[in-house]
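Missing here: one protein chain of the complex. Every other protein chain is in place.
Up next is chain A:
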Amino acid sequence: MTSLISLSHWLSAAFILSGVLFFVVGTLGLLRFPDIYSRLHALTKADNLGLGLVIAGLVLQAETLTGALKLILIWLLVIASSATTSFLIARAALNRGIQPRSQP
């Protein structure tokens, strides 16, 4: 039993650390990418995966089932809102005449 608890701890730590790494990579993309469409991609994909990994790590540590379900609900809500918002921003940028960057 102690080995199972220890495995859960280490798995949780690995999930959370990799999630934070994805957040850092998402911010790097936000700063370094050349146009708004690629920056949208970096932000929505990397940051949401990072949040998913952090929440997966915390679910492993959750003490009650309702706490775990609430964490999963938060993740699903952020995923839905980010997908919707990124689509709306990209469509508005396209309507404004901002062209995607062509091959150099």
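As a working rule, a residue touches a chain if its C-beta (ideal position, glycine included) is under 8 Å from a C-beta of that chain, and two chains touch if they have at least 3 such contacts; residues count from 1.
Here is the rule we go by: contacts and distances are computed from a predicted model.
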item: Record-based protein name (UniProt) of the chain missing from this complex, from "4Fe-4S ferredoxin-type domain-containing protein", "Electron transfer flavoprotein subunit beta", "Carbohydrate ABC transporter membrane protein 2 (CUT1 family)" or "pH regulation protein F"; value: "pH regulation protein F"
item: Missing-partner contacts on chain A, residue numbers; value: 9, 12-13, 16-17, 19-20, 23-24, 26-27, 30-31, 36, 39-40, 43-44, 47-48, 50-51, 54-55, 58, 61, 67, 70-71, 73-74, 77-78, 80-82, 84-86, 88-89, 91-93, 95-96, 98
